[in-house]
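Accompanying notes for the structure given below.
Apart from one protein chain that is not included, each protein chain of the complex appears where it belongs.
We call the chains A, B and C, going by the order they appear; numbering starts again at 1 in every chain.
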């Protein structure tokens, strides 16, 4: 099995993948790629079997690149979700002349999003340091691990904001731990494959959909879509609006609902959505990472739906 | 075939039945009975094959006795509806000494409901006359046709408010025509049988339901029920609230909707209603008397439902 | 003070009025009239100060004549409601030769509606007796009390179905008590005046409205009207549909809601209804007969409305 992931080695995404496969197992190949679009494209083309990508962060919100890359192009299926707590460390090179205290740091490299999540800490603790954007947190760390300090002596006073995971892998020197501004942040990752038979119902499932709002009467359509879920007592656990790209005010919605497509109430809501917006994409029904069991109202239980259908069938053939 | 109807001979109900069968045809037996409950009971017991009963009047509203008698007891099916324009005449006995002008009329006999529909005319034209309740308009007319005027000379100055139909049958003397206060009144009658296979979809159909509101949270339940119809774009052409008899504030709803149970959008709404209120009764899907064709929104067409179901089935088996 | 009521003396309506005034008090005049329309017309014209009329029965449903008579013509105000338990007795004349057992009864007189409420009992106990319609239960009783038995000896074997109240007043002979088919029936009466300042909020109030559905898109309008109440968390304790008389399918709704017009959430809902249907009639806010206290959700409390309004006013003038 070949897995792509948002790399390089050492990212939080690799940490997510490590919850699903043993990265050291020779039966699996983990392929770091530079962006989510490529990770998914390789699955679509068959070069890879699955991709691990970030989809939502408890502080930053939905990961736009992933939401958009999943929504566009050939259909994909989410078959699993993984939660990774997000914590950042400030690390310096593992070199005798490298900075060992916060006050010695002159530049800080990291990805823009990581920088946004530690800025208050940075303002308070390393305000003298200049920010250098980097293409990923792992890239910032790797630059220190692989540096030619003779050619680039300024890297001795550079620090990286990165994951504890990569610091450990690269044996960097930790200057400060848990520097994130918001404690308890979590990122949700999803494992994505080509369309496949759905995993079985576990009683603790999620279903993900991409719903373009029809052109005319968009606000009314949103209300109608929410009404399909309300009428079927299907709870929305995530709702993200994303522009379709065709103009301000034109959206699609990326939605997670509680339940599995094999359950009648979810089918009821989803078929309604499909009728209203026939370019709706189904992204999968899969077990929740938190294993929290759903409580289903009796009037929308599979039994209630089956009884109603049986009754109607009986009426149609002259029964009572 | 044996038909019961709300008698006696000469009622508007008999006129409705005459639109469905040739009353003179020896293959059919038309059986007048004294109340709607009996008419339906004979169908339920098998003594009769069908009953013609009034269900709604454009002035007086729903006919409570019919709504209640259909709702209680074994299931029945409405298989046809008939509209009869309601017009009243004032008639006197066909006798040389009987009243021939309005001013000679001393008493007026008719059914309470008919009296309510001509009272303004009566106040203006025969205010001298006293009102005598009668068990039906036809009974009031028959009393004049069959009278022993020697024993009951007061019947010579009595008039009956009744249908043009019965006046013609009994050869009474018309004192005034079209005396109804509200011109254009129409009564809707339904032909009722035991449960049977539904008549085919014509594109101009109605479906009738009796929906008890669940005990708890009745107003919320009514809103939820209406929402099932709204979400499925199913129009309500009649809604009547009726007490269940178990206390003030406890209702069932008698509802007609546009469309046939064999149509997907109607099934969608009706199964929702059944899940919420499993003692809901289905009274039938049958052609509209006015033959007005329905326009069905594309997103709730049978095709749209079929496409959505096909899509979901494909997803469940790994398709896209 | 002059009070009209649906007479004659001895009706359940007089019993309702006796809960409000001492009928023997010379300061009050209680005026029996023959129909609800007249009772209300005398209030509208100023001949009477108030009218007591039946509005809803727990078995038979809304009283159409009252609902229609209140809805048409000049505005009126309900200022009070009264509940009267409905029980029927079978009574014969108080005369030595009159029937004293059920088997001796040959004819039974009563109002059509009362007859409908005792028919099962009658079928089981006096099936030999013929039914004679009468203009009211009290009229049936009075006919026996005031009879000239020499001229009309058939009245000796006639019984009346009427209220215990009138039997006691007229000293008739009771053949059977509590003969109603449905035990526990209650009729709700309302005391109606010309428009007047509203009684104070008691925390256990009702508000009555008559809402014509706008011509176009009636089902959508009903849903929108119910939505005004839902959004304001105002409970509907009664909803009756009535034909407007202008054709099948054209309705107005007669509605009671929990709460007083002086409460913000009721005003919110009622103003919405008025905007949608500007010929809506307000029939009054008045204390509930059952004195049951309302529990009001915090987000629709008067305080919540006041806070929201204060906030908006502050924003409009540049505050925060």
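Note that a residue touches a chain if its C-beta (ideal position, glycine included) is under 8 Å from a C-beta of that chain, and two chains touch if they have at least 3 such contacts.
Values in this document were obtained by computation on a predicted structure and should not be read as measured data.
Every shown chain that the unseen chain touches in the whole complex is listed here: A, C.
Contact with the omitted chain, checked across A:112, A:279 or A:313, is made by A:112. Only one of C:9, C:102 or C:261 touches the chain withheld from this view, namely C:261. Here the missing chain is touched by one residue of C:1, C:124, C:178 or C:315, and it is C:315. From the options A:230, A:294 or A:316, the residue with contact to the unseen chain in the full assembly is A:230. Of A:133, A:200 or A:319, it is A:133 that touches the chain left out of the display. Touching the omitted chain from chain A are residues 37, 56-62, 64-65, 83, 111-112, 116, 131, 133-135, 182, 184-186, 188, 219-220, 222-223, 226-227, 229-230, 235-243, 245-251. Taking the whole complex into account, chain C touches the unshown chain at residues 74-75, 195-198, 224, 227-228, 230-231, 261-262, 267, 270-272, 274-276, 278, 282, 299-300, 304-305, 307-309, 311-312, 315-320.
Everything that follows uses one rule, which is that only the chains that are shown with their structure count from here on.
Counting hops only between chains that touch, chain A reaches chain C in a minimum of 2. Separation between the centroids of chain A and chain C, computed from CA atoms only, is 62 Å. Taking each chain's centre as the mean of its C-alpha atoms, chain B lies 25 Å from chain C. Centre-to-centre spacing of chain A and chain B amounts to 60 Å, using the average Cα coordinate of each chain.
Annotation for chain C: no residues touch 2 or more other chains.
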